[in-house]
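Apart from one protein chain that is not included, each protein chain of the complex appears where it belongs.
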Amino acid sequence: MKQTLVTGNEAAAWGARLVRPNYIPTFPITPQTECIETLARWVSDGELPGTYFDRIESEHSVMSAAVGAAAVGARVFTATSSQGLLLMHEVLYIAAGMRLPIVMATISRGLSAPVTLWSDHNDFLDQRDSGWLMFHAENNQEVLDMMLQAYRIAEDPRVLLPAMVNMDGYVLSFTDEPITIPSTEMVEEFLPKYIPKHTITKDRPVTVGPPVLDEYTIFRAQNHVAARNALEVMEEVMDDFHRIFGRRYHLVDEFMLDDAELVLVTQGSMSTTAKAAIMEMREGEGIKVGLLRLRVIRPWPAKAIAAALKNVKAVAVIDRNLAPGRGGIMLPEIVETLYNLDKRPLVSSFVVGLGGNPQTEHKVKEITRKLIDDLETGRPRVEWNDLDRNYMEGL
Amino acid sequence: MQGFKSIRNLPEQDYFTGGSSACAGCGPSLGLKLALKVLGPETIIVNASGCMTLLPLYPNTPLKSSWIHNAIENASSTAAGARHGLDMLGNEDMNVVVYAGDGATYDIGFASLSAAATKNERIIYICYNNQSFGNTGFQWSTATPYGSETKTTPRGKNNPIGTTVVNKNMLKIMGAHRVYAATASLAYPVDFLNKLNRAKERDGFSYIELLGSCTAGWNYDPRMTIRISKLAVRCGMWPLYEIENGVLTLSKDFSELKRIDEFLKLQGRYRALPQDGVDRLQVLVNEHWGELKEYNGHRYV
Partner (left out) sequence: MREEELPYKGIEGIPIIKEPGSAAKVNRGSWRLVRPVHNRDKCTKCKICYTYCPDAAINWTPDGPEINLNSCKGCMICVEECPTDAMTEEKEAT
C-alpha cells in the first residue's frame, strides 16, 4: 500500500495493473491516451507479467478483440473516450448479450460536431441501454477503487456483465491527486481469480453468439435480471471493499442529506465543487441544501435514490449532457424514480458544463438560489447555466 | 509435411454434421466441412455475419468445434483477441480460424483484416467468396465480377452490363501484407486442404480465399456446385495460386484455358449479359491469367 500523486488516467491504469488482466487491447484517443501509454510502459518494463498488450486499428476492433479474448475466458481491460466509445457502440451490446465481464475505463469527452476536447457526459450516457454496468467516479481514488469493484461485480456468477468506469476528461484524467494504491495482497484477497463457466476452453467446444428464434426475449430478460442482480452484489462488494481497504462506498453518494430540503443531483467531478459550495451555503447562509451524486448509472439504483429524496422539498437535476429536443438525459430518470412517491419534490432541470464549461462554486450557488425561487413560486424550470443571452444574440 | 495426394486419402473424420439451415448444395457450407477435417475440434471458427452465421441456430449447431460470431466487420479483430486470450491462458495449440464472406472481407471488415495481417497474428483467415453480399439476398460487393447481375446492380435500359466495376484484386493485396495468401476451390479439395495444412504450420497469418459457389445467388441448379467450381478454375475465372514471401506460384497451370462462356451459361446472374459484356469479361480474365503466368515462380508483390 502506498500514497502517491497520480492522474485519473494513471489511476485507471493502476486499477488494471492490480487486477492482472490477460489481455489489454488499445487504441489512442484524447483524453484517454495516457492510460494506455502508462500500461504500455509497464508492459515494456516487465511490470505486467501475464498480460498481452495489444495495439489495434480502431476502437470498434478494440471492443471486438476484447469480446474475442473474453469469449475464451480471458480477463480483459481496455479504455476509451468520446468518438471512440461511440465507434464501439455496436459491439458493446454484443459484449453484454454474450455476458462477458470485460471492464473498461471511459474518460468522458464531449461529442462532435463541433469538435471539443473537453469533458461532458454524452459519450458515456449514450451507452446507457447497452446492457453494461455503468459507474461514474468523482475523483481519482474512486476511479481506482471502482475499477477493482467493477471486476468483482462483473465477474460474479449472479451478474456476468461487462462494466464501464467513467471519469471526467481533463478535470480528472490529467489532474494529479493524492491516492492510496493498495497492495497486491489486498487486491488478491478482494478479487478472486476469474473462473468462467460459459466460455470456450480446449476440451469444451462452445458456440458463442448464435442466432436465436423464440428465445430472444428470454435472453434479453436474463440480461436485465443479471443487471438487477448487480445491485445486490454491489452492496456486498462495497461492504467487503470497506472491510479490506477501509474506504466506504454506497450505491449513491449522499452528502449532507439528513436534514436537507433542497438537493442537487450530480454526476462526476463537479460534485466535489458542489460539495464545497454546499458547505459554504450551509455555514454562511444557513441554507438546508445537500447533494446526491449518481455513482451507479446502470443498473439504476431506483430504491436508493427514492429513499434519499423522499423527504426533500426540491431537487435540481444537474445534467452535464444534452439530448437535443429532449433536454438533460438524467432528468426523466430522476422524475420517473420520484413519480410514485407519496410526496413528490419539485424537480428543476439544469443543463450545464457542456464541452468542459467549468462548473464553479459560484455557479452551483446560483443553481441553488434558482431552486429556492422555484420552490417559492411552485414552478420548476429548465435552465441553461452557461449561456449569456447577449453573447448568443451577437453571434 | 507430406501433402494429401488424392480425395481417397483425405481424413475420414468429420467435425461437421447435417441439420443446418444452409441451402441445399451450399458451397460455403461444404468449404467449412472440408476445412474442419484438417482443423479438428480444438478450433475456434470466428465468423463474420453472413450466410454461415445461420449454421448454428440456437440450441443446435452442425459444428463439433467452437464458434464465435461477433458482427460483420470485426472477425479479424475478434479472432486476434481470441488468439491472444488463448495464448495467455496456455491454450496456444488451439486453432483460431476466421470463416467470413467476401463482403465482410473485401469491404466492411477490410481495415480489421489488414491490421491483423500486418501484425502477422497467428490466425488462418478463410474467405468464402460468393462474390456478393449473399445472405441479404445477393447484392454487389467489391468482390463481384464485372458483368454479374446482382440485386443492387440490376441490368436495365440504362445499364445492360449489371456490375460495371472490376472486382478488387484481393490476393495481391494480401500477398503485399507479407503473409501466406492462396486461392482454393471446392472442386480441388486436395489442393484446398494441403493449403490449409500449410497455413496451419505457419507461425503467423494466412489468408485462403475459397470460391464459395452460391446456388441461390448465382442462380444455378444445386447439383452443379462442384461442376461450376471446377469450370471457374478451368476457364481462368478463379485461378488457383499462392503467394508466399511475395513470390507467386500457380497451383494449377493449364496450357490453354476454356472459354468463359461455358462457365457463364450455367448461371442466371450472367444469363442476360450482352456479347460485348462477355467479350470484355473474357479480356479481363485473359489479362489476369496472363499476369499470373508471367509472374509464376517470381516475385509478384
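When the chains are written out, they are named A and B in that same order, and each has its own residue count from 1.
Operating definition for what follows: contacts are C-beta pairs under 8 Å (C-beta built on N, C-alpha and C of every residue); 3 or more make two chains touch, one makes a residue touch a chain.
This structure is a prediction, so every number in the text was calculated from the model and none was measured.
In the entire assembly, the chain absent from the figure touches the shown chains A, B.
The missing chain, though absent from the display, is touched by one residue of B:S49, B:S65, B:S251 or B:Q267; that residue is B:S65. Note that of A:R41, A:R158 or A:R369, the residue touching the chain absent from this view is A:R158. The omitted chain makes contact with chain A at the following residues, 97-99, 157-158, 160, 197-198, 204-210, 212, 215, 218-219, 221-222, 224-226, 228-229.
Chain B residues in contact with the hidden partner, per the touch definition given at the top, are 7-8, 10, 12, 14-20, 22-27, 29-30, 33-34, 41, 55-65, 67, 186, 189, 215, 222-227.
One rule holds for everything that comes next: only the chains that are shown with their structure count from here on.
Rounded to whole angstrom, the centroid-to-centroid distance between chain A and chain B, based on C-alpha atoms, equals 44 Å.
Only residues 22-23, 25, 50-52, 54, 56-58, 60-62, 64-74, 76, 90-91, 94, 200-202, 205-213, 215 of chain A touch chain B when the two sit together in their complex. Only residues 41-42, 44, 46, 53-54, 56-58, 61, 63-71, 73-74, 76-89, 91, 93-94, 111-112, 114-115 of chain B touch chain A when the two sit together in their complex.
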